[in-house]
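Pasting in a structure now, in structure tokens, and then I'll have a few things to ask.
A protein chain is absent from this complex, but the other protein chains hold their places.
== chain A ==
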Amino acid sequence: MASLRCIRELSRRATTVLSINQTRSICYLPAIEVSGTSISHGTVISNRSLTRDLPCDEGEESSEGEDEDDEDYEDSADTEVEREYSPAEKVEEAAEIGYKVMGPLKPSERLFKPYEPVFAIVQIGSHQFKVSNGDSIFTEKLKFCDINDKLVLTKVLLLGSASQTIIGRPILPDATVHAVVEEHALDEKVLIFKKKRRKNYRRTRGHRQELTKLRITDIQGIEKPEPKIVYKPSKEAVTEQSKAELVA
């Protein structure tokens, strides 16, 4: 980096000197010099890409993965970068992961309905889940929501019921899945043990992942079958449908 800067300075000075002389053949020399160096890989790289290389080599990569530009780390011991998010930023980042915070749950609201035979495939971050009413899901820790918060999961890839299936390309814009945050907790400790035999190398490390438990309350965007009073309505509807298919 420093050597390239020196070469650039020299080349700039050389070009100014040569422009005074106004000879064509000598003007090509600085270009050849710059391209010949091994650092630039044969082409002159812009400053932005060069500066981006350095922090990646020197600093640790944050586990959260929120870096858009180079970031200055406050504590070298912390792997997470603590940023102050403005409310607009929070909403934007949450929307990118695939959910939206609606607000806290009021004690008078009755959100938890009995089971409906409708499912949806929902994406949160990089993980996809097949959810139904009343299921619980463990996802990576969601930053901007507290316990007893209502969420709307916006990335819905597929909706299905006993009679109908709606496939998104890749997402369904009108479908929503409502969920409630149940807990933010740590997973069980996993031991990471590294050993190289006959090389006197042995390392033990513990890791607890931070998870969020969501309970799915409602799926919207598809026609739901009317609730029957008969026990196990979903099984009956399914057998009827499969029989109809076989007949057809």
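The rule we apply is simple: a contact is a pair of C-beta atoms (placed from the backbone, for glycine too) under 8 Å apart; a residue touches a chain by one contact, two chains touch by 3 or more; residues count from 1.
Basically, contacts and distances are computed from a predicted model.
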Choices "Adaptor related protein complex 3 subunit mu 1", "AP-1 complex subunit gamma", "Large ribosomal subunit protein mL43" or "Phosphatidylinositol-glycan biosynthesis class X protein" - which one is the UniProt name of the chain not shown: "Large ribosomal subunit protein mL43"
Absent chain, residues of chain A that touch it: 105, 107, 109, 111-112, 115, 117-119, 127, 129-132, 134-139, 147-148, 160-162, 165, 180, 182-188, 190, 211, 213, 215, 234, 238-239, 241-242, 245-246
